[in-house]
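Shown here: the complex without one of its protein chains, the others still in place.
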Amino acid sequence: MRAKSLFLATAVASALALAAAPGARAEGIKVGMITTLSGGGASLGVDVRDGFMLAVKMSGRDDIEVVIEDDQRKPDIAVQLADKMIQSDRVDLLTGIIWSNLALAVVPAAVAQGKFYLSPNAGPSQLAGAGCDPLHFNVAWQNDDLPAAAGTYLAAEGFDNTLLLAPNYPAGHDMVNGFKRTFTGGINGEIFTKLGQKDYAAEIAQIRASGADSVFFFLPGGMGISFLKQYADSGVDIPLFGPAFSFDQGILQAVGDAALGVRNTSQWNKDIDNPANKAFVEAFQAEYGRLPSLYASQGYDTANLMISAMEKADVSDTDAFRAALEEADFDSVRGKFSFAPNHFPVQDIYVREVIKEGDVFTNRIVGVAATDFVNAYVDQCKM
Amino acid sequence: MGVRRETMVNTLLLAGLLAVPLWALWADEPFTITLATRVAILALAGVGLNLALGTGGLVSFGHAVFFGIGGYAMGILAFHAQNYTPLIESLSIPGTKSMPVIWAVAVIASALVALAIGALSLRTSGVYFIMITLAFGQMFYYFTISWPAYGGEDGMSIYLRNSFPGVNTLVPFNFFAISFAALLAVLVLVGRLMRAPFGLALSAARQNEARLRAVGIDPYRLRLTAFTLSGAITGLAGALYADLNRFVSPSMFSWQTSGEIMIFVILGGVGRLFGPVAGAALFILLEHFLGGISEYWHIFLGVLLLGVVLFARGGLIGLLAGREVAHD
Partner (left out) sequence: MSLILVIEQVLNGLQSGVMLFLMAAGLTLIFGVMGLINLAHGSLYMIGAFAAAAVAGATGSFLLGLAAALAASAAAGALIEASVLRRLYGRDHLDQVLATFALILIFSEGTRWLFGSFPLYLDIPDWLSGPVLLPGGIHYPLYRLAIIGVGLLVAFGLFALISRTRIGIRIRAGEADREMIGALGVNISVLYTLVFALGAALAGLAGALIGAIQSVQVGMGEPVMILAFVVIVIGGIGSIRGALVGALLVGLTDTLGRIFLPMLFGLFMEPTAATTTGSALASMSIYILMAAVLLVKPTGLYGSAG
């Protein structure tokens, strides 16, 4: 509820600003946020929105107007919302999409119409490689980044017989391929499950019988919760590793003890020691009464990147604004942050471990998996 | 009287659907044109389902299959055309960006699939028919998700809308006009069909199968023909819908899509020629306005649907045109 009032306040403030000075819009920016606010994936969209709006609020600016719409996690709805925001709301910049398939549906058309797109989450390889675009910036990661860092880490730890588990859909294959790209040890086997599957008894039995020395898995959302609970109960003690998505703040409480001690790779955690991150974690808790998640941190960084560019250039001057974005001159909660030539982040990727602080399950950083990690598609991008 | 009033309501509906985008064109509100285009296309999908469901009494819970096939016909043909790769390697048949060709392929492909699914499903009836059509829908859904060649769950983006001879389809109003014309043409066709011996026999098959057999008509073949036609029309709508979004994905095949097409038919009025037009218009209006009021707008949609099913069985058209049901 508080999030909503925050949004309203900003919207009202900017509406007033508009009414007072009709010609003065050149200074401000109008943002269209398309994200998932209803249905099963809503928790991710809510976090991105809250992180983004928090940064807008903390900036103290009243010239940022944000139009927020719910895509219901449906690609066709997302496309229509993008049309509406571009044609009817006449936004300058779009952001907010959580899922790769929705981003692939929206982003190419939006940038073709001259709108900026700042991605707070989805980073499909198509948009990083041949389909990269001067107006598209990703503030989170390329889909392969976190698994690739995990591959480096597992190889360095000396694992040599790893079993891979992911849902049978493009992002699942991307994750497995990302891991295999950097992992130099032996692969025990690959298991692909049905998207949305919730019972993993059969797969766990296979893992038990496999003789693998480690399991790397990518199962986002409810799939990951189910798998971790069942895995912990099965008594199989082969260590698990994965990208941060199954160990995010939003779902850890639902997994409970089953996730304790599992190591995962992430570009952010709440204990990264820098002033920007401290301010973010405190403000987020004060504003919303919960710990921020990875997605919230990405939403927050996205807004701050945009604000940093606004301070240098006007959004109507496309080339200057793009150049300002490329400088990434903002205090990222991750610490170091810059853009690779394809507008995807160059950043450190950490190894985290799930711990319990009091009653709350959360992560702490136990190591660095990769320093100044650059995604694998940079060379395919011609722009 | 009911019939004449219904004709009036229908005329008003069509006039409204045409007037709104014309106004939007004047007021420079291109998104309203997009919404009207959506209404026209979804109504077309509903008209297809209504032929099976309303006239034929065949409650298909799997019409998303045909909608999706139409969409993927567009997606696959345009994908090969925009990447300059042959559609079939050995025969070097190229893809195409021409709407009429895409429509023809979409209609033929979905008709063939409807013929196959219908031939199998129509051996059952009642709940079994509902569920077997749902099962075929799920098969196609999971197949497209895990089939990597055309994007899997990511779907496929087509960067430019396909072309139509002599018309610039990139202008929103022009594409609306194309969709509206397709809807009109199909409405005329289905309207004639329903008054022709075929439609009367189909209606009779729903009401009294034994009598139909007595005059020597095989209800199975009759229904199969209706189901195939119905699938072909929904397939055409799928191709247009894909062109509207310039995007196709497996969600076109999902059971929720089947449910939504069904909702258009029921909201508007089952078995009434213009029912789906009214239903789709109402649905889009609700989605647009309720969605703006509350994140939880599905609750209101649910309550409204429930109200229509329980208290307004003739749907919106029934409410406006009186209870005499024109098609019985």
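Read from first to last, the chains carry the letters A and B; within each, the first residue is number 1.
The working rule: a residue touches a chain if its C-beta (ideal position, glycine included) is under 8 Å from a C-beta of that chain, and two chains touch if they have at least 3 such contacts.
All values derive from a computational prediction rather than experimental measurement.
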Where the missing chain makes contact, among the chains that are shown: A, B
One chain is left out of this view; which of B:77, B:132 or B:252 touches it in the full complex? B:132
Consider the whole complex, including the chain that is not shown, and state which of A:34, A:191 or A:294 touches that chain. A:191
Looking at the whole complex, which of B:86, B:100 or B:148 touches the chain that is not displayed? B:148
For the chain that's not shown, point to the residue among B:171, B:217, B:305 or B:319 touching it. B:305
To test your reading of the contact rule: which positions on chain B touch the chain that is missing from view? 53, 59, 61, 120, 123-132, 134-136, 138-139, 142-143, 145-148, 255, 259, 262-263, 266, 270, 296-299, 301-306, 309-310, 313
Given the full complex, what residues of chain A touch the hidden partner chain? 37-40, 42-43, 46, 168, 173, 189-196, 198-199, 201-203, 205-206, 208-209, 221-223, 225-226, 229-230, 233-235, 250-251, 253-258
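One rule holds in what follows: only the chains that are shown with their structure count from here on.
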What part of chain A is in contact with chain B in the complex they form? 37-38, 69-70, 74-76, 79-80, 83-84, 87-88, 100-101, 104-105, 108-109, 112, 124, 126, 168-171, 173, 194-195
List of chain B residues in touch with chain A within their complex: 29-32, 34, 38, 142, 145-146, 148, 151-155, 157, 159, 172, 241, 245-247, 249, 251-252, 291, 295-296, 298
